[in-house]
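So the structure is just underneath, and the comments pick up after that.
Note that one protein chain is taken out, while the other chains of the complex remain in position.
Note that the chains are named A and B in the order they appear, and that numbering of residues resets to 1 at the start of each chain.
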Amino acid sequence: MNAAVELLQNKFPEEVVEVAEFRGDTTITVKPGHIVDICKALRDAPQTSFKYLSMIAGLDYLPQSPRFGVVYNLYSHRNHNRVTLKTRLADDAAPAIDSVVPVWSTANWHEREAYDLLGIRFRGHPDLRRILMPENWVGHPLRKDYPLRGK
Amino acid sequence: MGIEEHLGYNILTTSLEKLVDWGRKNSLWPATFGLACCAIEMICTAANRWDIARFGMEAFRASPRQADVIIIAGTVCKKMMPAIERIYEQMTEPKWVIAMGACACSGGIFDSYAVVQGIDTYLPVDVYVPGCPPRPEGLLYGILKLHEKILQDPFLTKKYRERLALRQEAV
Partner (left out) sequence: MNGAETMKRTETMFLNLGPSHPSTHGVLRVLLELDGELILRADPDIGYLHRGIEKMCEYRTYHRCMPLMNRLDYLAGEANLLGFCLAMEKLLGIEVPKRAQYIRVMLVELTRIASHLFWMGTHGHDLGAMTPLFYAFREREQIMDLCEMVSGGRMFPLYFRIGGLAADLPEGFIPLAWEFVKSFPEKHQDYHTLLTKNQIWIERTKGVGVMTPDEVLDWGWSGPMARGSGVNWDLRRDNPYSSYEDFDFVVPLGKNGDTYDRYLVRMEEMLQSNRIVRQVLERLPDLPAGDIKVQDPRVSLPPKDAVYNDIAGLINHFKLIQEGITPPVGEVYQCIEAPKGEMGFYIVSDGSPQAFRLKIRGPSFVNLSAMDKLSRGRLLSDAIALIGTMDIVLADVDR
């Protein structure tokens, strides 16, 4: 975990916003601009070796602004440790971030789900369309202003 | 429904009605329609401990044209609803519907944007089997209740034709 923090603070010092340790988990908040480079560095550097992406979660922080966030959880098989990357997206009306599909192929479906349920667009995603809701569904159900029982 | 049209409605056909109803209830072939967790209990009902073959129902037909009863086992989601309607419409008369489990009866614990709150908002249900999931004995009890219902099925009388017309209108 500290290896990841060191790596990011050395290579991308202006991208790291905050580092938090809670109950043994390390969470690094970064800016969304260079997320692909950050992820590639975490994957390829031998001391971190995060070759496995567990999940990508989209979050809606309404009524806070910036409203949308994306969380990545990475695991290293070599060191048996985890790190969580958090970002907040700048635009509230049309949230978008670069897709990390070039880094881990498994990101494909996770990003489609975040798009489907929250409306976050992933730039450069090969096939960004709805995955869980029907194709003609209107709205993004997991947003805080979407009612539980639907419209 | 060839028999009904050709024989007409008179009291001599009562015993024939009883015979046909008995035959129908003894070999109700279900359409494979497990959606979620209740499907596992349905498979347990068909497996060795609660053998559904005792009731002549072990032949789960994948094709709805060959099935008599559809056991809606599991949560019905809005995305799945068109497929269910299509399968129900493809089933040939006479057909029955068993709503198995809380989700099929009324939406169950899933009161959310993606779940149909009960299959009876779209299909005419004959037997409701509550439970989450119902035990295999519960499903068998529901099937026995359906057998009772079928035994009283007045398929040769005018009442049946009226009921059938209402059902086809509703769907």
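As a convention for this text, a contact is a pair of C-beta atoms (placed from the backbone, for glycine too) under 8 Å apart; a residue touches a chain by one contact, two chains touch by 3 or more.
Predicted model only: the values in this text are computed from it and were never measured.
Residue-wise, the contact with the chain that is not shown comes from B:R135, picked out of B:R135, B:K149 or B:R163.
Residue in contact with the omitted chain (choice from A:P32, A:P95, A:G119 or A:P141): A:P141. When the omitted chain is restored, the residue from B:W29, B:F110 or B:Y141 that touches it is B:F110. Looking at chain B, the residues touching the absent chain are 32-37, 39-41, 44, 47-49, 60, 62, 74-75, 77, 79-80, 83-84, 87, 109-115, 132-133, 135. Residue positions on chain A in contact with the hidden chain: 22-25, 27, 51-55, 57, 59-60, 71, 73, 77, 80, 82, 84, 104-106, 108-110, 113, 117, 130-134, 141-142, 146, 148, in rising order.
In the analysis below, only the chains that are shown with their structure count from here on.
We define each chain's centre as the mean of its Cα atoms; on that basis chain A and chain B are separated by 46 Å.
If you check the complex, the residues on chain B that touch chain A are 78-79, 111-114. Chain A meets chain B in the complex at residues 133-134, 141, 146-151.
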